[in-house]
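Not every chain of the complex is shown here; the ones you see sit where they belong.
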Amino acid sequence: MKLFEWEAKAVFREHGLPVPRGRVVKDPEEAAAVAQELGRPVVVKAQVLSGGRGKAGGINFAGDPAAAQAAAARLLGMMLAGEPVRSVLVEERLDIAREFYLSVTIDPALPAPVLMVSGAGGIDIEKQAATTPQLVFTQPVEIARGLQGFQVWNLLADAGLPPAAMHQGVTVATELFRLFRQRDAELAEINPLALTTAGSLVAADAKLIINDNALFRQPWVPRTRAHFDHDLEYEAAQHGLNYVKLSGSIGLLCTGAGLSLATLDLVAREGARAANFLESGGANYRNAYHGLRLVLGDPEVKVLLINTFGLVSRADVICRGLADALKELGTVKPVVAAIRGTGEEEARRIFWEELGIASCPDTESAVRKAVKMAREAQ
Amino acid sequence: MTLMLPAGGGVVVQGITGRESRFWTERMLSAGARIVAGVTPGKEGEVVHGVPVYHTVQRARRRHPAEVAVILVPAAFAKEAALEALEAGMQLVVWLTDGVPVQDVMAVVGEARARRASVVGPNTPGLAVPGHTMLGFVPVWLDQVWRPGCVGLMSRSGTLSNEVASHIVAAGYGVSTFVGCGGDPVVGTRFVDLLPQFEQDPATRAVVLVGEVGGSMEEEAAGWILRRGYAKPVVAYIAGRTAPEGKRMGHAGAIIAGSTGKAVSKEEVLRAAGVQVAEVPAAVGGLLQGVLQ
């Protein structure tokens, strides 16, 4: 779950991390009011989840409240990388002497959390790690032991943090790691970490991604409509489903992420496009019902393609749920199915006897049949 | 004994008394797994399909020699269960649980490294030696899909492994050992950990790698083969060529970020390492026939 900058900064503030003064607003008048309160030049930042906001013109400086209002008016409602700007963050403009990069992320190959620092901030860290790796300093952290103070000292000194800023830097990095651990983050990033002309460190930007698997123990994580790209994706999340809206005519309902991806590819190979990616998490009836409702509720869907290879979820249990849901939803759209896995005889019997749907013998034939039917339906 | 499985090979199933666990315990037993005990705190004294239940792994192990733990407990308790297995001295932990917080996974894999034990998973269909044993959710009893044979199979996905296995069988071969690495971004056993084991396994003549978009396990495997060479032919299939960027596609590991992790770039590096890459799952069979002539 990726958070908006203003949400991440609110979490940072709770952890005592230094962030610029400011507030998130939803209309231009409020932006002017915040600038007035701050009483100094401000920066007005579009709040979107996608990257590359700065280059796309999403960050504006404003010398006075009127300029802040104008900037907010320009940004609000604008589209940035396909995402509407629903709010802007108005913050004091910092007097920056130098920029650093600081983050805690995960190295899956170790595997371990890694504290990462660079003396060049405000940059694309992945690009920098590729081109000038000597400027990027990393410290993997053993989870059982935690981050040790001296590891932070080593790293910051190596990255060239000036001696006068070392004590604050150690505090900031230590707390950022604590936040990462306590909040079940996948990424906690400050880029740039600004060293002001007055000599203090401030998180000019903030990025926070919370691990989806940990949401059950992180109830504070916001999950509003704005956090999703599409109404259907938002609705799917309410039911614990992972649904991704695509633009095609074949609605997909497959068991397992890998088989879903492969089916997606096969549809494309046949020259058609899938309407969605959907991993139907479990075997139970409500999941099947909500998953089907989402897929069939998409007006672009012409044909429904069901592809199961029952595993943890047994084919008979899945197909029982799907058959009941199909009957309840009473769809008129055509259905193609490939049913395999544990309990497949019973599963095929249910589909044939109750719905009149014959299972295809394999994925390829089912995909070809679905694509053909979708073409005919257009 | 066979690949990944410690000698002796007694198995303890943690979380054995759950409804689904009972079903899969019975399936594992009938597929040949030597399950000697089950564990559910508070249920010591119960019996599941003839398997005695204990409060803890350690208590189970006092009475029943065992080296392998199969974990079927819910995500919220999965970390403690895995640490318990490692602490009790288990050499292999098959961590079937889905939805484990990534920081818990790191803690457990870190502990396993320190103890020189192996963890397969989490979020894995488990592992299987068709005709011999099965630890997890692999339907080895479907003989159109799984048969004993000479192909080592490793995969990040569950259902897709079945799909590919069925094409291996259709091409006239079978599987020596199957290991599901798991669909999460952080897992205990990666392709590079399995490559040397398949290379040394006399029952394995060729290896099939089933990858997907996101992460870097396939790139690591390619790099390893390129640096070191590999004594057996390798065939790969990568799912998700047409997945959109920046979106999570089911598996938490399946996010493409920047240039790394794309299915086509994975295919490229694998080809550069001499791996035969199948464009569709069904092509795996033909490529195997080519390399195993």
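Observations, loosely collected:
Letters A and B mark the chains as written, and numbering starts fresh at 1 in each.
As a working rule, a residue touches a chain if its C-beta (ideal position, glycine included) is under 8 Å from a C-beta of that chain, and two chains touch if they have at least 3 such contacts.
A quick note: this is a predicted structure, and the numbers were derived from the prediction, not measured.
Chain composition of the whole complex (per this structure file, using the shown labels): A x2, B x2.
Everything that follows uses one rule, which is that only the chains that are shown with their structure count from here on.
With centres set at the average Cα position, the gap from chain A to chain B is 27 Å.
Every residue of chain A that touches chain B in the complex is listed here, in rising order: 50, 106, 108-109, 111-113, 126, 142-144, 181, 184, 186, 211-214, 216-217, 229, 242, 244, 246, 254-262, 264-269, 277, 279, 308-312, 340-342, 344, 362-364.
Note for the complex: chain B touches chain A at residues 20, 27, 75-76, 96, 98-103, 105-107, 109-111, 114, 125, 137-139, 141-142, 145, 155-163, 166, 183-187, 190, 210, 212-213, 215-216, 220, 237, 239-244, 246-254, 258, 263, 279-282.
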